[in-house]
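Note that this complex is displayed minus one protein chain, with the remaining chains in position.
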Amino acid sequence: MFRALWRRPLTEPSSERRATVTGVNLRGSLQLRHVDVGSCNGCEVEVTSALAPHYDAGRFGIRLVASPRHADGLLVTGVVTHNMEGPLRQTLAALPRPSVIVACGDCAVNGGIFVGAQGVSATLDQIVEVDVSIPGCPPHPRDIVAALRTLGGR
Amino acid sequence: MGWFLAALVLCGAAALVGAGLPRRVRVAGSALLGAAGCLIALAVALRTLIAGDTLTWHTTQILPFTGLSLSLDPLAAWFILASSFVGLAACLYNVGYAKGAMASRSAQSLFMVFVLTLIAVPAASSIMSLMFWWELMALSSLLLILTDQSRHREARSAALWYGAMTQIGAASILMGLLVMTSGGAGQSFADLRSHSSSLSPLAQSFAFVLVLLGFASKAGAVPLHVWLPKAHPEAPSPVSALMSSAMVAMGVYGIIRVGEDLLHGGTPWWWIAVALLGVVSAFYGALHATTSTDLKRLLAYSTIDIIGLVLIGVGAAGALKDNGQLGAAHVALSAALLLVVAHAAFKGALFLGAGAIERATGTRNLDLLGGLIHAMPVTALVVAISAGSIMAVPTLSGFSGEWLLLQGLLHGFATTSTPTVIVMLLGVIALALTGGLTAVAFVKSFGIGFLGQARSSGARDAREVAVSMRLAMLLLVVPSVALGVAPGLLVAMLSRATTSALGGKLASPLDAGTGLVLSRLGGAIAPAALLVGLVAVMALAWLLNQTLAQRRARRVEAWGCGRDLQTSRMQYTATSFAEPLQRVFADVLRPQSDVEVTHVAESRYYEQSLMYENRVVDVLEARGYRPLIAAAQRLGRVARGLQNGSIHRYLAFGFVALVVILVVVG
Amino acid sequence: MIANVDSLSQGLATLLQVIVVALGGPLLVGLMAKVKARAEGRVGAPISQPLRDLRKLLAKERLHARHASVVLPLAPMVIMATSVVAVAITPLVSTHPLLGSSADILVIVYLLLTGSAAAALAGLDPGTAFGGMGASRAMTIGALAEPALLVAVIALSIQSGTSNLPGIMASTLANPQWVLGPSRLLALGALLIVVIAETGRIPVDNPSTHLELTMVHEAMILEYAGPELALVSLGEAMRVGLLFSLVANLFLPWGIATHDTALALALGTVVVALKTAFVAVAVALIEVRSAKLRLFRLPELLAGGFVMSVLAVVTGLVTR
Partner (left out) sequence: MTSTYIATLELAAGAVLLSAVMTLWRRGVRSIVSMLSLQGVALAAVAMVLGRHEHENALLVTGVLVLVVKGLVVPTLLRRVSRLDPRSRESRPLVNVPASLVFAAALIVLAYVVGTRITALSPTSATHLAPLGLATVLVGYFMLVTRRRAVSKIVGLILVDNGIALVTFLLTSGVPLIVELGSSLDVLLVVVVLQFLMVSMRRHSDTDRLTEMKALHD
């Protein structure tokens, strides 16, 4: 295990950063509260790998945190179901301002294949204004990292 | 001395007023007289501590045959300082508190008698005077426990335990003191003092052990404590405050007075025994305090804890003195005395606070309280500061005492006697163990009682209590802060008290100043400077909050992980707060818990109701005293068989006894 | 030992200490995160990341829960104040900060306990389930760590004959053979366990957990946002810095500035930073190597620390 300390890390080299989303200045630190409002867990797998050694979103100051109070925004995956609409609204209310909303995956961006399905109550943008969308079903971890870097500013 | 007598007379007059006047003026009148008496006693005690002299007084008018003798030296004055201050606050508190049974003639009168005895006991200077005040103190407090009729059963049981223990204790003290008179000494303390060195070491030790048993049971030392967590909570709150802060101190006073003063310090093992009692009490009391959910019972156990620390100080001082380490002995005894006064103030305030909570909500069960800080800000402030003091938060009085105690123990390690070193080590360990446990107990009582949401309708509808009660509580907060910020102001008085106890020249290594400085031993604390630093940083942080973000914080719903339903029942209770520790110390506490599940009729996979009950009973009472009582009862039944009414048998008993005596004597 | 030092330079040294720890504490937290990341094969965030987080938090808004009282905004200030004052009086960079003569080790211990109690009360204040759970657990761990801490500290004090921190350091500097004595090493072991418990690191608590049910410290501060969260985090980071550098200084006091020249202070800063970084890397490696213990296995760990500290006292008495 200690050998990892001397060896080259498993993370891929970082690419060029895309332009920062205007109006948000988080100065190189982005904490997100992850809310799964009705996902198939495909996006969760990709979010996990975005944070895992190979893509290592952590090196850009991106972290998932345990409370919306600690967060700069929400990372929403899945399509908004009836059961999760209430919790989502509560989580939104618990965010300190200024805050950002990230829709991760097609379901969160526009409802994806679940549009109009029985258990779905709304799409995310009907509930809250989305700042960054990450399309894909599921999105590639590299895309997730790149999109989040436009918010984090690093 | 005239002023001191005036104080006693005023308290006595207060008792008469309480017994005589009609209801309307009774409470206020007796409180006024009692408070005046306490105030004068306080002033006299301070004068004696500053002047360092001894006042005496004797009369044959009051007690037949022997007369009543009083004497006020710095040691006695120190304890009167504590009891008269708490007495003052309790009298004031009583004005707002006394309603119903507590406002009755008998209760008011007994209350004032109790205050009177607490001031008089340390001043007694002969065996008969001491026993007179002592028994009066026991009797008045015993009857006061029975005042509150709403919890009839508990109060009666508490009174029974208390009465039995205190009478056995008093008999033990009396026997011990009488042993000291053997060989023809008089009954005044001056006679005993000059005579005691001519007693054989065995007689001295015998006397000390008897006296120690009596005083230690009054002080609530484990295993003689069983009455305390029953009696202190059941008494009306001003009485509990007096019992817990002033009356237990009388036990400590007795041990110091007889052991150090009258018997001149004796041998080291006496004091090792005292310190060991202290170690056991401190740990046992702290542990039970953390798991108690009845607020007043928690406070009673915490009294056992603090008195344990005091006894560690007293024991360490005695052992160190006998090993020739007078400097460290002074420090340890100073710590014990400082803790007595600090404890009197903060425990008094806490018991009065508990009384306020009980008055406002109708319960003292922490599991049913919560959110009281909004309705009762003054009580919350008082309890917070007093709890901080008992947790030894730096710049509050408990810290000064505990720091000094640790210094005494630390420098006591320099002794060469191994048993004494072990006492120092055990003392340090007890201090360390109780420090954390006390923090749990009082974070629990403040956090569960005053913060969060109300857990019952009583707590929801609480209102702040009467002005006189609030004033009395605030009065008791003053020493907690003053002794914490500037403990050095009392150093001169403390040195006189320790010197009058340990004898010899004025030899305390404590330097005068605002903080506590032991320049010869290389230790010092400067709490005033700490306070300035703490306040400055807090002010800076507040400014930061005000300037950086928006000025007022936005009020939102508490974050409950997105749950739609959040009720006050989802909060941790006092029981659940202490549950992890209860589990860790299950071997000592032996908690009992029952789970009862009722299923719905249709399926046993669905529960209709679930009842969980958790009890922590006093192991020493259940395993130690109950079997003893049961054995005594069996013995009684056997003895009953001996007497069948036959005159022949009774005569035969007498004859056998005579023969036995002759055989033994011959 | 503190004679004839003018209070201005003492004050400057104190200020230097506070600034060094206020900046260094978050850097230490970042360093530990970096070591852990590298051990996992990640690049990891730069060690200055905690400072960036703090800077960002200061610009956000404060939120208070509906049932919360004055305790909620007060607690971060108390945590911060106890940490700062403890840092100010402890000899870290210089042996004689302002108030060094009254820098008693017991004051430090109880200041930190006060900070923990404030955090626990803040956890109970909003009246939520997890806040109470965190408070209960944190106080339990604190209560079990306290004996080991105090007795270990007493072991050091017995050896030096004083519980005054500059005094302990001065006597260690004068008696270098103590450092490798069994009493010191045992006390060091006990203190390391306590420090891990008090700073909430694995195996006692996992500072980066997201699962509320496994939380200890995080659960208490779930309600804080913005500048108040920054105060709590900074206070905690300073506590980490204080405890680590105190352990380093108690056992290897060399390099600390014994007089207040600029050169000595600069050297003292560098040396204490290196020593503390060493401790931090060691703790991070322990974290990497171990799994978080169940709450009810913790008494074993802390009882071990307690026995080590008792052993330290007894061997200290035997070998004196």
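By letter and in written order, the chains are A, B and C; residue numbering begins at 1 in each of them.
Following the convention adopted for this analysis, contacts are C-beta pairs under 8 Å (C-beta built on N, C-alpha and C of every residue); 3 or more make two chains touch, one makes a residue touch a chain.
No experiment lies behind these values; they were computed from the predicted model shown.
Taking the full assembly into account, the omitted chain touches B, C.
Hidden from this view is one chain, which touches subunit B at 418-419, 422, 425-426, 584, 587. Residues 177, 180-183, 185-186, 299-300, 303-304, 306-308, 310-311, 314-315, 317-319 of subunit C touch the missing chain (whole complex, contact as defined above).
In this section, only the chains that are shown with their structure count from here on.
For the interfaces B-C and A-B, the C-beta contact count is higher for B-C. The most distant chain from subunit B, with centres taken as the mean of CA atoms, is A. A straight line joining the Cα centres of subunit B and subunit C is 35 Å long.
Centroid to centroid, with C-alpha atoms defining each point, subunit A and subunit B lie 58 Å apart.
Among the residues of subunit C, those touching two or more other chains are numbered 60-63, 212, 222-223, 226.
With touch defined as above, residues shared between interfaces to two or more other chains in subunit A number as follows: 67, 69, 94.
Those residues of subunit A that touch subunit C in the complex are listed here as 1-2, 4-5, 7, 9-11, 26-29, 31, 52-53, 56, 58-61, 64-67, 69-70, 72, 94, 96-98. On the subunit B side of its complex with subunit A, the touching residues are 556-557, 559-560, 562-564.
Residues of subunit A that touch subunit B in their complex: 35, 67-69, 86-88, 90-91, 93-94.
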